[in-house]
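Have a look at the structure that comes next, please.
Of the protein chains in this complex, all but one are displayed in their positions.
So, chain A:
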Amino acid sequence: MHTPHKNTLSRLALLALLATTTLFGACKKDNDKDDPTPDDDNEQITTVTYTLTPTSGGTPVSVTYKDLDGDGGTAPTIGTLALTANTTYTGVLTLLDETKNPVVNTSAEIQEEADEHLFVFTPTPANLVQITRTDKDKNNLEVGLQTRLVTTSAASGTLKITLRHQPGVKNGTETPGDTDVEVTFPTTVR
């Protein structure tokens, strides 16, 4: 006899439970008030500068790729490299992460792990300039933070600088590994 009564009670209880859980679920407030933080652990390279000093003395010339707000957003500023014909330069590459405070000198990190990195210089046309890497890692393989650049006749084109990251697989060629940096500078030789 009391079965219907019990049924009604349990049904009512369930009804109440369903309603409250639903309302509770629907009204649950998001209580974390956290804000996004600068992604400091995330490596970035914002700035690449190639500084060239004539071996015969004179004013160094430099060219810079700069993208302070990272990928996308404002487009990077890319300078033009203006060189003098029939000149030999000593070249130094500087890479920075200027989003960090203090600014991270990435080229110093690359120097530390030189046996995993290789810079590749690709002038177009191929005879625009002649570039030789002058620094070596502990395995006697070239790195490319230090270079010698020789110009001959006047011409114009581009210079592509690629940083290949080759942990454990560096063999002196460009092929292994991944590209960490690839910037292309318009270049004129006068």
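Basically, a residue touches a chain if its C-beta (ideal position, glycine included) is under 8 Å from a C-beta of that chain, and two chains touch if they have at least 3 such contacts; residues count from 1.
What we mean here is this: contacts and distances are computed from a predicted model.
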Query: The hidden chain: which UniProt name fits, "Imidazole glycerol phosphate synthase subunit HisH", "2-oxoacid:ferredoxin oxidoreductase subunit beta", "TonB-dependent receptor plug domain-containing protein" or "ABC transporter permease"?
result: "TonB-dependent receptor plug domain-containing protein"
- line: Missing-chain contact among A:L52, A:V143 or A:V181 belongs to A:V181
- prompt: Taking the full complex into account, what residues of chain A touch the chain not shown?
  reply: 7, 10-11, 14-15, 17-19, 21-23, 25-30, 32, 34-46, 48, 65, 67-76, 98-99, 106, 109-110, 113, 116-117, 160, 162, 165, 167, 178-184
